[in-house]
Structures are given as structure tokens and as C-alpha cells.
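Every protein chain of the complex appears in place save one, which is left out.
Letters A and B mark the chains as written, and numbering starts fresh at 1 in each.
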Amino acid sequence: MSQTTPSAFEPATKTVSPLSLRRVMVIASSSVTQLVRMKTFYFLLAFAAIIVVLMSLNPPTTPAGVLSTIKRISFGTMDVFAWLFAIVSTALLIPKDIEDRTLYTILSKPVRRIEYLIGKLLGVLWVIAVSLLVMYGVCALALWSRETLYIAEELEAMNADARYSAENVGAQIALIEQQGLRPELGIAVLASFLKAAVVASVTIFLSTFASSSLFSIIISVLVFIIGHAHTMATSFWLYQTDNSLFVQLLLKVVKIFIPNFQLYSFSHGIIQGEAVAYSLVWQMTGLTGVYLVVFLFLSLLVFIDKEF
Amino acid sequence: MVSFFRKIPRTIVVLVVLAAFGLARTPFENRLGEQLIEAKLVVPPPGMTVLDQMGQSALMATLGGLRPLVAGFLSLRGYENFSEKNWDELRQTYQVITALEPLEESHWVNAIWHLGINATANMELDRKLPGFERKRRFHNYAQQAIEFAEKGLEQIPDSVPIRKQLAEVYREKLKDWENAARVYGEMMEFDDAPQYAERFHGYFLAKVPGKEQEAYDYLKGLYDEGEHQHLPTLIFEIRRLEEELKIPYPRRIPEADPDANRARPQKPKPQALPGGIVIP
Partner (left out) sequence: MSDLAVKVKNMTKVFSKGLKKSDYVVAVDNLSFEIKPGEVYGLIGPNGSGKSTTMKVVLGLMSPTKGDVKVFGYDSGDIRARNEIGFLPENPYFYKHLTGKETLKFYGKLCGFRGRELKDRIAELLELVDLESAANRRLGGYSKGMLQRIGLAQALIQRPRLVILDEPTAGVDPLGSRQIRDLILKLKDDGITVFLCSHLLEQVQEVCDQVGIIFEGRMRREGPLEELIQIEEQTAMTFSGAKPELLAKVRELIEADAGATIVEEGHPKTTLERLFVSLSHATATEEKEDEK
């Protein structure tokens, strides 16, 4: 053992702040490093491959149809990536820390358990946000290149034919543009992110009392699927009177205990070219915030007394 | 107080918080859900009858929030069915696609186009099948296309592209002039209808036995709107009807003014035939 100055052991009695954003960020960035070094970003290569395959397809349809197909598949893949990643990574991180007993050393430092939970959640969300942005970038590039190509081809073909008026040409171009790269698509990406955030907060809650990662993953996926049947459940609840008491009760339980993930599918309409009102986006963002707060609080309720 | 709360089992506290949150958010979420459906951002859940037909993959896609993704992949399968001329499978594929995304107009249009135009054309050409079978299938596919159109119009009542495609099936394949005229007639009510819809309504009405007078009055009305309606086919049709209905000469439309064509792009001159019939 090498010699050292006595200063190495000088006691430092520091004060500990009640809730430190800095400690949260330290845990978050360590989770990001962990996920990155688990090589999760390799998924992006798979996504790029899907885009390349999509670009090479030449289905017998209109240019707008091709753009619509590219959008549908690439944004759909992004959406699946976001929620699946949210479930798997959140379900892996906390139980892994418990199984590996890394949690001992973290919680024996001046770290509050809520800071640990928020940090882990933020880490996962950060990776999802970055991945979504990268995928959106790739997708936007693909769409834009196809769109400009189609518009140029269409203009050339229509201008060569004297029958088409400027108005006709404009309408045809507008049709292509509606299915091309539009700023609203950014909101579709936000929708996928918000959905992933709620899924992650539910999974973090489940993994605070789950005995294994596998349990958390399976239950989270189930909750996610049932969360999509919300409106169906409502229509049963409201319009079906011949249901048994048991079914009625079950539907009420579903509605009350399981988040409504169907609302978070609002990217569907945007991808199909519908206009989106910003008030709805704000409401969805606000709702997501409330979901995060409530599920973090629930996680803390379980986690705070957990003994390791 | 704090110690009292600590004594309550944690599971009960968690369930109470979850339930309270659930009850508090439900009215807000219901309202938000309605707004999102109204803005066509969220696809309303499929009804029970549709659910029965959906099949497993589509049902799972709905429950997993994967509708656009699965619909996208199924569209590719639709193209594959088309290139393999596998029309029955194509119909099933489009049934699922349209159940997944009932508000996506292009799915309906594609389904009508594939079945009503491509499948029927294939039946006209396919020499491997006996003539009778080809005829029967031709009508079946055309009928399936019409069914798709009807379902599509239930979902998107003011759709012009669906009507356009449907009218083409009536016009080109079934030679059902009455229905073609009806569909063009419906179409012209909408702002985004093509200009030709109003003329086509008249042209095909004119071909329906017994509707000649109605067609004549309608086309004459269009003619009377002014110079912009004096198109060769319109004039040709009116003249044909004037002959057929034996309209007195003074009431007939005048011969084309030779000077009127000067400003227009040079087109081949109408060929005069005996009896004053003009071919555009």
C-alpha cells in the first residue's frame, strides 16, 4: 500500500440537501452510461435497416401512397421501440441493481431513495428521447429525399402535358406534400415519447415490488395491452347492460387501475396527415406529467421501506 | 399522525392512491379521448362486429397500439397479393387493413381499385379459367369492391376519392350507367370534387334508358351556364339527346361559332357526319 498524506482521512462533515437534483442527475447519467454500454443503441442500426428496405420498395401505388407507407412503418417502428425499450430497460435496471447488490453501495451513500428512483427513470427517458430523435432524423431524411424526388418527377410529367393547369399541378403537389415531411410529425414523435414515459413510470412502480425483471416485463406488457382496451371497456361499461356483475366489476377495475394508453396513440392521426391542435398536445403532456408524479409517488411508497 | 399512517399496510395505501387517481383522471381522460377521436388523431375502437372479423393479428395490433405499423406491413402484403394475382387473399388483407385504420381513405380506395379494376381485368384476361367461371368471378370481385366502397363511405361519408374509384368500377367494368351517374351526382355535392363530376353525372344519366329527358334538361342547364361549359363532349351529348328526344329545332343549341375556337388551343376539327352528329 502506498504512502499518502493524512489529508486522505480528514473528516468532512458536509450538509446534505433534502432533495438534490444533482444526485438525481448523477444516477440518471450513470443509468445512461449503463444502457449505452449494454449496447442498446444497436437497435438504431436495425431501424436504419428497416428504412433502407422501405426505401428500396416500389409498390404499385401513387407517390403519396409510398410516402404514407414509409411513414406508417417507420413511425410505427419508432413507437414500438419507445414503449418496448421503456419496459425492458426500466424492468432490468432496478432489479439488476438489487440482484448485483450495487444498490447497497449506492444507498449507503447520502442518496435518498426517491432520488434513486427519479434518477433511474430519467436515465431511461433520456436514452429513449435521444434514440427517438436519431430515428426521427433518419426517417425525416428518407421522407424528404423521396418527397423531393417525387415532386420533381411529378412536376416534370405534368408540365410536359399541356392539359394540366397550374391549379391541377398545385393540387397534385399538395397531395404529395401532405404525406411528406411536415413539422407535425415532430409531435408524433413526442406522442411516442409521452407514451414511453408513462409506460416507464408504471414499470418502475411494478419493479419496486417485483421479484424479478421477467415478472416486471410480463406484467408491464399486460398492463400496456389492457391499457389499450380502455375505450372498448368504456363502451361495454356504458352501453352493455346485459353484462354479468363480475364483468361489470372487472371493467371498472380496469378503468380505474390501469392507465389509458389508447389516448397516447394520437400519433396515428398525425401520421395519416391530420392537423393537430396544440391544446390537445398540452393536455396530453400535462396528463403524462401527472402520471409520472403519481407512479413515482407509488413507487416510493413501496421502495422507501424496502429492506435489502 | 405520521406513526398512525405508518401502521397502515403499504399495499392498502398504494391501492387507495391508485384508485383515487383512477377516479380523478377518468372524466378528464374520457373528455380528452372524445376530443382526440373528433380531431381524428385517435382511431375509435373497433365495434364488436368488426372485432369478430378482425382476426388475431389485427386484434393484437389494436390492443398493442400497433395499428399503423401493422396496417403498414399489411399494405405491403396487399401489394404482394396483387402482384401474385391472389385476389381472395387480397380481399382478406384489406378487410384487416381497413378494420385497423378505418379512417385512412387510401386503404378503401386501394381495396376498391384492386378488386374492382385489377381483379376484374384479370378475370377478363385469364384464359386458364372457363368462361362461365371468369364471368362469375368478375361479378363477384366487382361486387366486393362495391361492398368495400359502401363500408368506406360509412366511415368517411364525405369522401370524394372513394366515390371516384367506385364510379370507375360502375362505369368501366359493370357498365352500370345508372349507378355511375348516381355516384357522380353524389360526388359533385362536395367542394373537393373534380369539375368533371357534374358533367359525368349528365353523360351517364343520358345512357340510362328512360332518363333521357332528365339528362337532357340537366346537360342543357350546364350548357346554359356559359361559355366555360361549352365543351365538345357536352355539346355532342346534347345534340345526340336533341335528336333522340326530337327537340324542336328552334330550341336546339346553336351550331358552334367558328370564331369561338380561335382563342382555344388548336384541336382537331370536329368531323361532321350525316345528320349533324359531331364526334369530338
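Keep this in mind: contacts are C-beta pairs under 8 Å (C-beta built on N, C-alpha and C of every residue); 3 or more make two chains touch, one makes a residue touch a chain.
Since the model is a prediction, treat every value here as computed from it, not as a measurement.
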List the displayed chains that the omitted chain touches in the full complex.
-> A
Which of A:Leu44, A:Leu107, A:Val130 or A:Ile218 sits in contact with the chain that's absent?
-> A:Leu107
Contact set of chain A toward the excluded chain (per top definition) = 1-2, 4-16, 20, 22-23, 26-27, 30, 33-34, 37-38, 100-102, 104-112, 305, 307-308
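Operating definition for what follows: only the chains that are shown with their structure count from here on.
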Could you give the separation in Å between the centres of chain A and chain B, each centre being the mean of its C-alpha atoms?
-> 36
Given the complex with chain B, which residues does chain A contribute to the contact?
-> 57, 59-61, 64-65, 68-69, 72-73, 75-77, 79-80, 83, 162, 195, 224-226, 228-232, 234-235, 255-257, 260-272, 274-277, 280, 283-284, 287, 290, 294, 297-298, 301-302, 305
Over in the complex, which chain B residues touch chain A? Could you list them?
-> 10, 13-14, 17-19, 21-23, 25-26, 28-30, 32-33, 35-36, 39-45, 62-73, 75-76, 79, 82-83, 101, 103-104, 106, 110, 265
